[in-house]
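Only one protein chain is missing from this complex, and each of the others stays in its spot.
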Amino acid sequence: MDELTATFIDESRTLLAAMEGGLLQLEQADAGDDNVGGIFRAAHTIKGGAGVIECRFIEAFTHIVENVLDRVRAGDIPVSPGLVSVMLACCDHIGALLGVLVAGQPAPPQEVAAEGDALRAQLGQWGDDDGQAADCADGSTVPLSEAVTASGGGVVSSDAWHISVRFGTDVLRMGMDPLSFLRYLTTLGEIVTIETLADAMPDAAEMDAESCYLGFEIRFQTRAGKAEIERVFDFCRDDCALHILPPQSKCSDYLQLIQELPEDAMRLGEILVRIGALTQAELDAGLAAQAQPTSVEFDGDESGARAPLGEILVGQQAVRQEVVDAAVLKQATVKDRKIAESRMVRIQADKLDQLIDLVGELVISGASTHLFAQRSGLSELMESTSVLSRLVESIRDAALQLRMVQIGETFNRFNRVVRDASRELGKDIRLAITGGDTELDKSVVEKLGDPLMHLVRNAVDHGIEPAAVRAERGKPHQGTVRLNAYHDSGSIVIEVGDDGGGLAIERIRAKAIARGLIAEDAVMSGAEISNLIFEAGFSTAEQVTNLSGRGVGMDVVRRDIQALRGTIEVRSTEGVGAAFCIRLPLTLAIIDGFLVGVGSATYVVPLDSVVECIELQETTTGRNYLNLRGEVLPFVRLREMFEIGGDVPARQNVVVVQHAGQKAGLVVDRLLGEFQTVIKPLGALFQHLRGIGGSTILGSGEVALILDVPALLALVTSAEEKLVSPAPSRGRPSGTPDSQHLILQPSE
Amino acid sequence: MSSILQVRQAVPAVLAGSQPVVRDDAGSLQYLTFSLNSEMFAVGILNVKEIIEYGGLTQVPMMPAFIRGVINLRGAVVPVIDLSARFANETTRISKRTCIVIMEVVEGEVRHDIGIMVDMVSEVLEIPAADIEPPPSFGARIRADFIDGMGKVAGKFVILLNIAKVLSTEEISTLAAVYPGDARNPHLDG
C-alpha cells in the first residue's frame, strides 16, 4: 500500500469516528448546525480523499451520503432517529469499504456490495431528485462533462474547478446581484477559495455606483459538470465574461486564461497562485515554457522575476501599496496556518516505541556512568555526568510525553456501543463522559479497550434495569452509564459506573460457594464478596445474551488490568448502582524510584507512592504500627516479609507509602535515595508473584526488584485480617485450614 | 558486565558458535553434560545459549526455593532455577565451579531464557541414539516426566533431561502462585 493510501485510510478512520460522534450527538438533540456541518465536512473530506487515491467505490458511496448530509445541513431534510440510524449504518459501511481497500481488493465483495446497495436504497428516501445522486449510485465515476484539450504543458496539481467571472457593468441596473449567483453556486458544491477583483473599477470621480466593476476568481469543488456550472450564470450569461476550467486542466489553459482576462497578467498569476489554482512552480514553469515574453506583461524587467511580486506590482503602479500589504499579510497568515498543520507529524507507533526503549537503555547506562564518576572522585567528571543525567531525564520525559494521548477518544467510542446495545435491549441509556482530557500512555490506552468494552457492556446489559423495574424503584426512566478518568498520585483512575441494580451480594456469595471459591461459613464483607466476581470462572449473568455473555468473565478483565500493572475494584450498592474503579500507572516504561536496602538486597519503591521517610523508633509493644504525628501508621518489615537473613542493623528506617488514600510504612535498613529506572518485566515465571511489580538494572549491573506497593499493602492487609478473624475464612475448598498459622508477629 | 564470564574451557567452540552441528548422519544428538550432586546430567545442546559463571544473583522473595533469583544477562533479566532444589528439595551449595547454563525454552510462540544452576559443566558429547535407553519407571529419584532417557557414556548412565518439562513456565509459575500458602511461609496468603 502506498503512503498516500495509508494516510487516507488513517485519516478516514479518524473522520469516521468524528462522524459517528457527531451523529450520536445529533440524536441526543439540541446539537447545533455546527455539528451537522462537521458531519458533512467529514464525509466530504473522505470523499475527496477517496477521489485523490482514485478509490471509486468509496468515493461513489460517500458522495451519496454527503449529498444527503448536505441537504440536512441546508435544512431540507429534518433530523430524525431513522436518518441517524441509517447514517450510522453508512459510517459502518464506509468503514467496511475502507477494510476492502486495506485488503487490497479492487472492489467490495458480494456481501459488502449488497449492504451498500441496501443503504443506497434507504438513502434514496432523502436523495434529491435531480439525478445527481442517481448518477453515482451505480458506483461509476462521474464523468467530467468537458474533455480537457491538451495544449502543451503539464497538468496542474489542483483538483478543483476554476471559475473566472467578470460581470457586465449593467448587471446591477438589470436588478441582479452577482453575489446571489455566486451564493447559488454553493448549492452545486463548495467554494474552496474566492478572490474579489476590483481592478476594473475606475477612480472615484468616474465610478458609477450603479455599475458593476467586480470580477471573481473562484476555486470550486463539485461533482457537477461544466454545463451545470454554466447554468448558474444563465441569467447574466450574455453580458458577463465567464471562463470555466475543469479540474486537472493544463497549465497552458491557465496561462491562456490569464491573457484573456482584462487584469494585469502578473497580478492574475499571483491571484491564481494565492487561491491555490496554480502553484508558484507551475506558474513559473508555465511562463518559462511559453517563452513568449510579450504575452505576459513583464515590461522587459529582467530582475523582476527575482524581486518580490509585491514590489513589482507596486513598481508597475498596478496595485496600491496597502492592497499589497493586506494581501501579503493575508498570505502570511495562510502560511502560518500551513506551518501549524505541518507541525503535526504522523509517525509509526513502533518507531516511537523503539525510541522509548533506547531512552530506557540510555537512562540505565547514564545511571551507571554517574555511579562510576562518583566512585572516581573526579569532581569535573561528576559535574559533567550530573549535567548529563539532567539532560537524560529531560529526554526521557519528552520521549514519554510523545506517547501520551487523551483518553477521550477511547471513551467516545463507547457512545456508539451504549446506543446500539441499549436499543437492542430496549432500554433507554445515556453515556456520561467526564475527564476525557486525562492523558495516559498510548500503550496503556491500547490495551484498555477490551476491558472497558466488557465493563461498559456489562453495565448496559446487566447493570441498568429494565424500564419497569426502574419505575418501580423510583429511578429516572433513563439509565446512566458513566465513564470518568482522573489523575491520582501518579496513577490514572478510570471509573465505569452505572445507576442500575448494583451487584446482588447474596447471589454472588451463593455462586462463590457453589463454585468452591469460598467456604460456606466464610465471614466476608460486602465489598469482599463483590470483588469475588473477578475470580476465574465467575459469572452472575442469569441468562446469556449476545452482548456480554460471551464466555469472557470479569477474571479476564482483571487479568488485562493486572497485565498493565493496574488494579480493579468494584463498589456496589444493591439497587443503587455499581462502579468499577481501575487504577493504572501512567506509563509502562520508566518510573522514578526510591532505592532502599534490606540486608544485601536492594529494592525500588515507586517514588510517586512515597510520602516521606522517618527513622524507626523501636517500640516494645511488638505491634506493627507507629505513631506518626498522632496518626496510627501500620507498617510492614520487609526483612520478615521477604525472609531476608543477616543481622538487623541498630537503626532502621520507615518509608511511608500511600496508595488510594491508605498510608503504611515499609521498614527497611537503608535509604539509598532517588533513582530513575527502566522497568524490566520479570517474565512469565513470575506472573503470579504479587507484591513485586517488576525489576530494574542498577548502575552496578545488579538487578533490583521494584515493589508493587498496592499489592504489597493488600497482601499485608489480608494477612492481618486473617490474624484478627477467628473463624476460618475464604480458604480454598480443599484449602489448608491455615488461619492458625497466619501470624503476623515481629520476631523481636 | 565484568562479573559475567563465558566459561568455555571445557566446552568445544560449537557452544559459542552460531551454527551448532546438532545431529550427524547416524542420528546422534549432541548433549551438554554437567554434574549436580555428583550425578551426571545432560541437556540437548540446541537449548543451550551460553554458560556463565555463577554470580550477581538477585533473590526474588515469596517464591519457591528452587527459584534462586534473577540475573542481569546483558540488559535482560533472566530467572535462575536451582535444579537440585527442583528435583529433590536440596539447595545447591555454591562452589568455585558453580555455573549458570542459560537455556532457551520455547513454549508455544514465546521464547524465554531461563538459567539453570549446575555444580560443574563437563563437556559436549555426542550420544548415538542406539546408546539411549528409556527412562526407568522408578529409581532415578527424579520425576519420570523430567527424564527423556538414559544415555550410556563410558559405561555409565547419564540422565538426559526433558528441559521443556523441567523448566515448564506454566508449572513453575503455578507452583509459585500456591507457594505463599505453604507452611514454611506462614505469614502470607495468596
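Chains: A and B, in written order; residue numbering restarts at 1 for each.
What we mean here is this: a contact is a pair of C-beta atoms (placed from the backbone, for glycine too) under 8 Å apart; a residue touches a chain by one contact, two chains touch by 3 or more.
Simple rule for what comes next: contacts and distances are computed from a predicted model.
Taking the options "STAS domain-containing protein", "Aspartyl/glutamyl-tRNA(Asn/Gln) amidotransferase subunit B", "ABC transporter permease" or "Spore germination protein PE" in turn, only "STAS domain-containing protein" matches the UniProt protein name of the chain that is not displayed. Seen in the complete assembly, the chain not on display touches A.
Considering the whole complex, the residue from A:77, A:214, A:405 or A:453 that touches the absent chain is A:214. Only one of A:14, A:196 or A:617 touches the absent chain when the whole complex is considered: A:196. For chain A, the residues touching the chain absent from view are 33-34, 37, 40-41, 44, 167, 171-173, 177-179, 182-183, 190, 193-196, 198, 201, 204, 207-210, 212-214, 216, 320-323, 325-327, 329-330, 333.
Going forward, only the chains that are shown with their structure count from here on.
If each chain is reduced to the centroid of its CA atoms, chain A and chain B end up 48 Å from each other. Remark: chain A residues 361, 364, 601, 640-644, 680-692, 695, 697, 701-705, 715, 718-719, 722, 735-736, 738, 741-745 touch chain B in the complex.
By the touch criterion stated above, chain B contacts chain A in their complex at residues 1, 3, 56, 58-63, 67, 69-72, 75-77, 79, 107, 110, 112, 114, 169, 172-174, 176-177, 181, 183, 185-190.
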